[in-house]
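On to chain A.
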Amino acid sequence: MMHVKEHDLSKNSELIAFRLGGQEFCVDIMSVRDIRGWTPTTPLPHSPGYVKGVINLRGSVLPVIDLAARLGFRSTEPTARHVIIVTQVGNQSVGLLVDAVSDILTINADTIQPTPDVASELARAFMKGVLAIEGRMISLIGLDSVLQSTRENSGFLN
Partner candidate 1 sequence: MTKTVLTVDDSRTIREMLRAALTEAGMNVLQAEDGVHGLEVLDGAMPDVIVTDINMPRMDGFGFIEAVRGSDKHRAIPILVLTTESVDDKKDRARRLGATGWIVKPFDPTKLVNAINRVAA
Partner candidate 2 sequence: MDTMAAIKQTFFQECEEQLAELETGLLAIESEEHDPDTINAVFRAVHSIKGGAGAFGLEELVRFAHTFETTLDLVRGGQIQPDAGLLKLMLRSSDILADLVRYSRDGGEMDESRVAQIHDELTRAANLDAAPAAKPAAPAPAAFEPVGAFDAGSADDDFVPITISFDDILGDGGEASSAEQIYVVSFRPKPELYAKANDAIKLLREIRALGNADVACDISDVPLLTELDPEGAYLSWTIRLGADVTEAQVREVFEFVEFDCDVSVTAEPKVDPDFEFVPAPIDETRQAMPLPVDDGPIIPEAVLAKIAQVNADPAKAPPAAAAVQAQPAQQAQTTIRVDLDRVDRLIDLVGELVINQSMLSQRVTEAGIARLSEVAVGLDDLEQLTREIQDSVMAIRAQPVRPIFQRMSRVIREVADMVGKSVRLVTEGENCEVDKTVIERLADPLTHMIRNAVDHGLEKPEDRIKAGKPEQGVVRMTAAHRSGRVIIEVSDDGAGINRARVKEIAVKRGVIEPGVPLSDSEIDDLIFAPGFSTASTVSDVSGRGVGMDVVKRSIQALGGRISISSKPGQGTTFTLSLPLTLAVLDGMVVTVAGQTLVVPLTAIVETLQPKGPEVHGLGERAKVIAIRGSFIPLIDVGYKLGYRHDEADPLNSVAIMVESENRVQSALMVDGIIGQQQVVIKSLETNYGQVFGVAAATILGDGRVAVILDVDAIVAGNRS
């Protein structure tokens, strides 16, 4: 499997911030294709618990990841108020199930700080760093690692 790198952050990058289990996270806006409300998914056989299933996104089949579960938090019980952020890295698209989208941030790449050691190993694997903005701490999600691990754990003959 070719590892497709996510677009590199530069100066004045825009990020989409969202809430997940009381914490704030963000992803690079360049990788976001769409934001839509929750729709029920079709579960996939033998898939890991954090894979909610697949939905129809304008004719293509989009897997939806429960990002909270993926980061090792409690899994989400989705309702109509939940949001799916449709992301794309390379040719692969994946929907991220989050609680709500909160903000669009403009940041400088050099304001990103390393992820503190206190975060769990699992969470750290998917975080690129943290941002301190107006007293909030926002964790930057590395989409490439989320998407790649999704493909690797798609559950074939699990």
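On the choice of candidates, all candidates are chains of the complex that A comes from, given by their letters.
Rule of thumb we're sticking to: a residue touches a chain if its C-beta (ideal position, glycine included) is under 8 Å from a C-beta of that chain, and two chains touch if they have at least 3 such contacts; residues count from 1.
As the structure is a prediction and not an experimental result, all values here were calculated from the model.
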item: Single touching candidate for chain A, where 1 or 2 all sit in one complex; value: 2
item: Chain A residues touching candidate 2 - in the complex, by the definition given at the top; value: 40-47, 53-56, 58-63, 91-94, 150-152, 154-158
